[in-house]
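A protein chain is absent from this complex, but the other protein chains hold their places.
In order of appearance the chains are A and B, and numbering begins at 1 in each one.
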Amino acid sequence: MEKTVSAESLWSDLEKIRKISPLVHNITNYVAMNSTANILLALGASPVMAHAREEAAEMASIAQSLVVNIGTLGPLWVAGMLKAANAAKRKSIPAVLDPVGAGATKYRTQTALRLMKTGAFSAIRGNASEIMALGGAKAATKGVDAAHQPEQAFECAQKLAAETGAVIVVSGAVDLIVRKDRAARIYNGHPLMAKVTAMGCAATAVTGAFLAVNPDAFSACANAMALMGICGEIAARDCAGPGAFQSAFIDAVYNLKQRDIKMRRG
Amino acid sequence: MEKTVSAESLWSDLEKIRKISPLVHNITNYVAMNSTANILLALGASPVMAHAREEAAEMASIAQSLVVNIGTLGPLWVAGMLKAANAAKRKSIPAVLDPVGAGATKYRTQTALRLMKTGAFSAIRGNASEIMALGGAKAATKGVDAAHQPEQAFECAQKLAAETGAVIVVSGAVDLIVRKDRAARIYNGHPLMAKVTAMGCAATAVTGAFLAVNPDAFSACANAMALMGICGEIAARDCAGPGAFQSAFIDAVYNLKQRDIKMRRG
Partner (left out) sequence: MEKTVSAESLWSDLEKIRKISPLVHNITNYVAMNSTANILLALGASPVMAHAREEAAEMASIAQSLVVNIGTLGPLWVAGMLKAANAAKRKSIPAVLDPVGAGATKYRTQTALRLMKTGAFSAIRGNASEIMALGGAKAATKGVDAAHQPEQAFECAQKLAAETGAVIVVSGAVDLIVRKDRAARIYNGHPLMAKVTAMGCAATAVTGAFLAVNPDAFSACANAMALMGICGEIAARDCAGPGAFQSAFIDAVYNLKQRDIKMRRG
């Protein structure tokens, strides 16, 4: 594993987030809103949710990063997402896209591609099926849960990275971080994470917070995914099930210390 | 109690849900979305939320069941609900309706009736006041909480069942399951369930998961309500209050074993 995804780099980013408390502007889905806000607060960031066309650009302009997630999209929301993305691009505010359910319906695939083409996003995080759908593979997504493993999406991720210049994150049991010329894998995590809704959405929002403090998008993405995985492992200890896991995860993020950061090597 | 609502039937359905992980398409309210998704995941199902007219029919068509809940309705959402219901009917995908707040406002009553008349729903679950409102009784609903007991709604439920061919579930301290020619009661449950928001919505979503694996709607409804009640009883043990109950309930669903399934007989 490269130095940019080291424990030192993660800790350094986390300290910055806790110190600066970056304003992270989220246009995200109804399922994820509450847990996303709580995980960002536990991380030390300052989340704001604002989707309306009437204010999306203005809010994105005062934020340190933008998170766009199409999990429960509709036409008015897509309009706000486009306005926010364009504002972020104009102001060079880092942005991350979560193409939830791309491949499951035409509307989701097309909206994700349309957002991607704004050129605003320096990172795109999805599961394998979503990334394959955006990369043009004829992959059937089953709703919003992945029907594929990250490694099956490797070529699509590379293709997307080359087309967009963005870092592509394919999350799963082992997360893939892919840039045009580079790839890394994050081995941290726990199976209970897949049993709690919106953990993928949380990973995208956390990536937004890391992008706000780390100008190297590849490193920011890797650190965000490693933090998610490490906190998932901590939360899963002595845990009765996904209900208890949820609050334990938030507490793990809130209490994370440098000595807790142990990156797994596969 | 009849064989179709036996512990054996419930366990058999639950094993199927855990094995098949049916895709349950939810168009539900903002309050319930997160907890509904988490309870469906804990159950072993694969939830997806998608409300927009632009994709509701397509999403319903790839699902194993559809859940429509009018808890926080608006015109664009109702349009999506109708599209999803019609698609489910065309494709013979089982569907369940939750008429939240029917009787409280004209808009809710009329929307519930309009959805009901699509003929898409093989099950309708509500509290006594809601079922009475749909059955034409002059019953005052107090917001979204019931002002009546299930037995007071028995005749309305029978009338609705005869009119629609659907199984009518009236939930309360003792749940009523009513079909044209048949009725059953579920005695499991705990008073704390009424102190947590969206537990009724969760019951409807869980019914959706059971409908996905059990072609007998009466049995599916009874098993879903029994599972809710049993998990409520388990979660309430050593529980400080409704806050702790929420995550204990999710863990009870996730960990439910055959030996835990004890149906009460009143």
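Going forward, a residue touches a chain if its C-beta (ideal position, glycine included) is under 8 Å from a C-beta of that chain, and two chains touch if they have at least 3 such contacts.
Everything quoted here is computed from the prediction, not taken from an experiment.
*Asks:* In the full complex, which of B:His25, B:Lys83 or B:Arg108 touches the chain missing from this view?
*Replies:* B:Arg108
*Asks:* From the list B:Ser9, B:Asn29 or B:Ser122, which touches the chain that is not on show?
*Replies:* Of the candidates B:Ser9, B:Asn29 or B:Ser122, B:Asn29 is in touch with the missing chain.
*Asks:* Any idea which of A:Leu10, A:Met59 or A:Cys156 touches the chain not displayed?
*Replies:* A:Met59
*Asks:* For review purposes, identify every residue of subunit B that touches the missing chain, sorted by number.
*Replies:* These residues of subunit B touch the chain that is not shown: 29-32, 34-35, 71-75, 101, 104-108, 142-145, 195-198, 240-244, 246-247.
*Asks:* Take the complete complex as the reference. Which residues in subunit A touch the chain that isn't displayed?
*Replies:* 23, 25, 30, 33-34, 37-38, 41-42, 46-52, 54-55, 58-59, 62-63, 76, 246-252, 254-255
One rule holds in what follows: only the chains that are shown with their structure count from here on.
*Asks:* Specify the angle of rotation obtained when superposing subunit A on subunit B by their C-alpha atoms, rounded to a multiple of 5 degrees.
*Replies:* Fitting subunit A to subunit B on C-alpha atoms yields 120 degrees.
*Asks:* How many angstrom lie between the centres of subunit A and subunit B, each centre taken as the mean Cα position?
*Replies:* 32
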